[in-house]
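The structure appears right after this line, and notes come after that.
A single protein chain has been omitted from the complex, and every remaining protein chain is retained in its original position.
Chain nomenclature is as follows: A, B and C, assigned in order of appearance, with residue numbering initiated at 1 for each chain independently.
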């Protein structure tokens, strides 16, 4: 019985009668972090569907921006950014299945946890970049360190931001490609969708044996679009449950919370990411909720919700969503 | 004293001590509706800053889709779509000012009000269009009539949608261009931003003498992006207050509600609309709320909100917003 | 008999037995130049199909950049750029016809003719712009004056460029819109296609009574894309023949030279401009040259040619072409 994709969230606890084994993936156990997501790296752990894993993620800079004097151009080097834990192998997973990742909690690590935001040269939405190639001088580099806890993010004397953590990068392996951890695509990757926080389930299309789950890039807080290129990046202790849905063919990642269903597309230009997401949502409503395709298309024109994940990464990510209240039979 | 752009909404009632004169713009008084927004049409009415106008808008099809058997290709003809009331001249308005339009209320007209959604050939987000030109066969044409009142939109036995009205098209005249009412741009136009409903103030940059206000395209309900190309289009009785802010130079439309400030960009591709909107918001925060520009840029990366107006019109519209709570001194 | 669209160029001389009347449109006769292309301006002249007109165009800056010390930001003001001659009324033209404009010659005006190129702030392909809105500092402003004659453009001691003149902006009026002369669209406008020089015929879809022909923006030389935003802009004496093709419905401008057929699309993003152009070419090959549609599509995949007109204007323009040798029966 497939509680994950058909039930509201509070019933997920009965998924398999009980939660399976508990694993822990500390920094030490992880050892080498990964900057590319694919089928060629050595597994760090194997788990079974239903298991729970506590994961210590590093921040997106691998902790190299220690003070506000540490500038990105001096301490960071592409493509060695956005370190990922994993790959975690899931027993029994094979092409044609879906991996369901429920995020139970995300907590800051360390005694005096801090988050880090920065302006990286030629990266961000309001600057020329390596792709939107221009001749203008780059923006200034800035590194910003902020205190945070589970009550808030203390940006400045004037401004306090909420602590609304989510996972920026969540992936299974592509079939044959290995894709840098900065780029989202149909395997997941660096989607930066703020809804992917505690209480959400993300569905990822398995394309290689064991699924090969990668996870990282915790954000304490992020606005729509991740405007300047970085969120409040922090080192997290993230607890997930992992389940496997056999024989559910999906093309792009999907997400579910207590209130909504979301499909996620990643592409450029931004309208293509949005088209992908909404098309997948039309197909989902038609395939599993009994809507005529054209009716679903027209209903989403009236109540569809769009979440801009990022429009700064090599591909942009968009979530298209519908509230579950409209899906009741 | 300029309550409009500096105060929260509940103080707007003290704008000018009292609301000015009340005008009514019925269908009869409007006579000929307009399909292009520019400086060449004859004014329908002159008002003073502070005045209130009750406007009877037609639906975006000018009422030509009377039953579900009336297909768009037989009853509609480009560019004679999206009829606009106006132009309303505002005394004293001149280039370099801002017109502030507060929407007091939007009510359905007629005894048994209905809304209309349709699939128009080569129009909408999940189809080839005149711009995204392809050789695939077009989607089917569908006309959908739904009952509605101020409690809801009665889509089907299964699905009831909320009544959340907003104005799809709100404009002042460009300086020398006359732009069809399907296209949004920096003069306003067909932005289709769902936040532009009762309780909101829209700020438009005056570019010609008298501002020349146009308004139309009432939606009873619309999702982010207006996916299929049309909302629940309906004939409305819309009440607005109009005020003039002298000497406020803005490049693109802005919007304010009790809770948030929003800037609106319209362009293709969609990332450019988003860039415009967010850049304007950075500049607004820096110019009027005392933020350092780079600090504003980084804060919006954490708490900025994006509203996709439409990604179906000749230009796409995006609102970038920040909640007022983050702007407090 | 319709020589224009069915014959190769050397037969055009027999179009109507003989060329009609000769008209001259000097600067004095033009009087006020136009910055917007639409149905609302007063005609400057009426001609008959088959007539010939000698037109004195101004450069795109209306002659305001007289020396290299004249900076764009001080001497130019949007939207008063790219002055157009016209509108020239063509007797008998009505919606559903095509206006054919054959360019006989383009000569520099004045005794010591010069061309002008410049870098305009936030305009050009390798800079942030009003649409690709960024926070980077703008590029420097530069005004460059160069001598030219019909033998060449004398850029510097080191570099001599060819004299390959063409018309940057050629239009008929839209049906109800009036569009600034910087923007190309399906009415023609600022396409900046280098093939639109002496020896070419441009076909424009008539949408208003009399067609209302506008012309301007002569370029002595221009690369693909008009990279920095401006070509070698010059004041020209341009001689055109104008003909009318009754009852030929086309959606976008088309162009013919002795060797090739070209269709022109204008849109953003650039792939949409290219899609439009190529789709129109497929349709043209199918409608008038006897190709199966899918065969035309696949043949263009092997021998289609793409000309990037500009990717700097509010819409980008692309020409898709096929050499006539492949069209022979």
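Just so it is clear, a contact is a pair of C-beta atoms (placed from the backbone, for glycine too) under 8 Å apart; a residue touches a chain by one contact, two chains touch by 3 or more.
Since the model is a prediction, treat every value here as computed from it, not as a measurement.
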item	value
Selected from A:70, A:177 or A:259 as touching the chain missing from the view	A:177
Among A:124, A:269 or A:319, the residue in touch with the chain that has been omitted	A:269
Residue in contact with the excluded chain [from C:31, C:110 or C:329]	C:329
Identified contact with the non-displayed chain, of C:94, C:224 or C:259	C:224
Contacts of chain A with the absent chain, listed as residue ranges	35-36, 38, 40, 79, 130-135, 175-180, 251, 265, 267-269, 272, 275-276, 278-280, 282, 293, 297
Residues of chain C in contact with the chain not shown	117, 119, 124-126, 139-140, 142, 144, 153, 155-156, 158-159, 161-162, 221-232, 268-271, 274-275, 278-279, 282, 294-295, 297-306, 308, 311, 316, 320, 326, 328-329
Residues of chain B (touch criterion as defined above) contacting the omitted chain	126-128, 132-139, 269
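By definition in this document, only the chains that are shown with their structure count from here on.
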item	value
Closest chain to global C-alpha mean, per-chain Cα centroids	B
Chain A and chain C, separation of their C-alpha mean positions in angstrom	48
Between chain C and chain B, distance of the C-alpha-averaged centres to the nearest whole Å	34
Geometric centre distance via CA averages, chain B-chain A, whole Å	33
For chain C, residues that touch 2 or more chains besides their own	132-135, 269
